[in-house]
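Just one protein chain is left out here, and the rest sit where they should.
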Amino acid sequence: MWKLKTDKCVLRSWLCLSPSLLIIGLIIVFPMIYTAYISLTNMNIYNWFDFEIIGLVNYGRALLVFDSGFLHALSVTFLWTAANMILQLVIAFVMASLLNVGKLRLRRVYKTILMFPWAMPGYVSILLWRNGMFNSQFGLLNQWLDRLGFDPVRWLADDVTAFISCLAVNLWLALPFMIMIIDGALQSVDKSYYESALIDGAGWFDRSVKLTIPAIRPIIGPAVIITLFTTFKQFDVIYLLTQQVGAKTGANIHTVLTYTYETAFVTSNYGYSSAISMCIFALLMGLTLLVKTKQRRRNA
Amino acid sequence: MRKKIERTGLVLLNLFFIAVCFGALVPILYAFSVSLNASNSILGSDFSFIPRQFTFANYRAVIIEQPVLLWFRNTVILAVSSVAISLLVAIPAAYSLSRFRFVGRLKIVGGLVLLHSFPAILSMFAIYRLLSPIGLVNTKAGIVLIYIGTMAMFGVLNLKGYFDSVPLEIEEAASIDGANTRQTVTTILLPLAKPTIIVTGIMVLIFVWNEYIYAITFMTGARNYTLAAGLYSLQATEMSGSWPVFASASIVVSLPILVIFFMTQKHMQSGLTAGGVKG
Partner (left out) sequence: MKRKIIAGFMAFLLLAVLAACDSAGTTPSVPDAPDAPDAVELIIWHDKEDAVAAELQAELDKLNPEIIVSLEKKHGLTEALKMSGNDPRAAPDMYFFAHDKLGVYAEMGLLAPVTDFVDAVTLDGFLPMTISAATYKGEVYQLPIYFETLLFMYNRAFMSDEDVPATTEDLYAYMQEVTKDGFYGFLEQHSEAYFSAGWIHGFGGEMISSDGVPQLNSEKTIAALNYHLKFVRLMIGESDYATTNTLFREGMAASTIGGPWLVPAVREAGIDLGLSEMPVVNETGLPLAPFSGVQGLHVLKVAADNADKNAAIGKVLNQLCNTDIGVSMAQASGSAPAFEECYELDTVQGDDMVMLMRKVAEDAVPMPSIPEMDVMWNAVNNMLVDVNMRRVDVEEAANKAQARAEELIAAMR
């Protein structure tokens, strides 16, 4: 029996891991520790260099930020994350499956075109959407509405339409990645699972649920979890579309991050802002662990 | 009969994808049309995707009046080194997390996942404190370090997820044939994992290509900017009024990525052959 390599390889494993862990330690973990340290100090513009440790004072004040506005932002964030993840996964899975239909000759062309939204820097696309698509006077959407005889809509001014607009833009930005990940995963499972999707629709659906999805789950797992966190922490789309300084549109949609940005980070009080960052970190970690233990209990 | 259904299906499928691609491209086609339009206008209720008066003046303005070639060079240097180093450190790490059983393994995997929950909005300052003493502020090496650090967790986890799906039996067989670990990895596992390695590489590439916040914060002087950072600084100042120039610049920035993506497509088809491994 060719067992999984054990103890004698411990040294070797750590050697293989060390470059990655070192880099992650420097760029990801060190900032966390540093933020935790700063959160205990009074570092603000009045004590920028001569700051000192003041204990948990900032945490006491941070809790005050968690008011009704914050709770509202938190619920928006959950809705935002859930809607995004469900739509992303469903759409990307269907698209990736269809792209893998055996005789689709132009597959490479389609795939490349579908990657286009991803190939642009995020702020460029968001600006294009805000001014080119959503603008109430010269935006393309309203030009089309106008041609059909409807009144113009201020897409980004109303809370609900603004949320949907942000959702659409985020999907547009994120789907290429998800399609690519699922497409990559599909390459590694038996082609017969999905190749004949065209000929037998219902059978295909059954097989997807029973065979394909369980087979690709471990492969796409990490990417999905990372996307989940990224979506939760998503700042650019909502901020640049609706809340940018000097270009606010009137919609009152805030995620946890845009909300805390406006209520804490603008103050340049690093001690205080760091305490808030740590609280959000704790909140997200708590949620993750909660989901994990629940899952484990269900599996058990 | 079956063939006929299949053929109509294919036609419909192609139509479907043409529609989807068009839908996805609307904002980009819009930018493209604006960039080629001589009348310098984005207004009017009569916008059409085909500009009435063609001009390449906007592209000339981008490529000649701005140091775009310099930014392109900077971006390529950063992107190539980030992708190379990322893969170089992530592959062994992912392999050992996938294949070796050692104390702390699961904790590392769990930790890598949890690290994503930190809101990095304040990290900039800490990273500055880290890079400054070792003299890496305003250097390409410093930026590359940040980029590979940011993408490392994704790289390791993504590759590990794939390695997990490759059955041990394949390596086992090779090992019986007398190959050592290094040989099995390089001759068997890596070729099998090519699609995932490419996906990971492309992910890093696109991240570096489009990243501008770190580049702007840690690099000084327009000649050190990347494409994304240069374009960002332009739209915030000189170009803020000039839509057509901005639109052409955004197209110019995106094209290299698309070319690379198109070229890597055929390598993403291989990997595990059908029936090679059944779940």
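We call the chains A and B, going by the order they appear; numbering starts again at 1 in every chain.
We adopt the following convention: a contact is a pair of C-beta atoms (placed from the backbone, for glycine too) under 8 Å apart; a residue touches a chain by one contact, two chains touch by 3 or more.
Since we're looking at a predicted model, the values are computed, not measured.
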| item | value |
| --- | --- |
| Touched by the hidden chain, restricted to displayed chains | A, B |
| Residue in contact with the excluded chain [from A:131, A:161 or A:230] | A:131 |
| Hidden partner chain, touching residue among B:62, B:114, B:144 or B:260 | B:144 |
| Option from A:12, A:72, A:108 or A:207 whose C-beta touches the chain left out | A:12 |
| Residue of A:46, A:144 or A:205 in touch with the missing chain, whole complex considered | A:46 |
| Positions on chain A where the hidden chain makes contact | 12, 15-16, 19, 44-46, 48-49, 61, 127, 131, 135-138, 154, 157, 244-250, 252, 262-264, 266-269, 272 |
| Interface with the undisplayed chain - residues on chain B | 40-43, 77, 81, 84-85, 88-89, 92, 124-125, 128, 132, 135-141, 144-145, 181-182, 186, 216-217, 220-224, 229, 232-233, 236-238, 240-243 |
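The criterion applied here is as follows: only the chains that are shown with their structure count from here on.
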| item | value |
| --- | --- |
| Gap in Å, rounded to a whole number, between the CA centres of chain B and chain A | 16 |
| Residue ranges of chain A touching chain B (in the complex, touch as defined) | 2, 4-7, 9-10, 12-14, 16-17, 19-21, 23-24, 26-32, 34-35, 38, 95, 98-99, 101, 103-104, 106, 108, 110-125, 127-129, 131-133, 137-138, 140, 143, 146-147, 172, 177, 180-181, 183-184, 187-192, 198-199, 211, 214-215, 218-223, 225-226, 229-230, 232-233, 235, 257, 261, 265, 270, 273-274, 277, 280-281, 284-285, 288 |
| Partner chain A, residues of chain B touching it in the complex | 2, 5-6, 9-10, 13-14, 16-17, 20-21, 24-28, 30-31, 34, 42-45, 47, 88-90, 92-93, 95-97, 99-103, 105, 108, 112-123, 125-127, 129-130, 145-146, 148-150, 152-158, 160-162, 164-165, 168, 171-172, 175-176, 195-196, 199, 202-203, 206, 209-212, 228, 231-232, 235, 243, 246-247, 250, 253-255, 257-258, 261-262, 265-266, 268-272, 274-275, 277-279 |
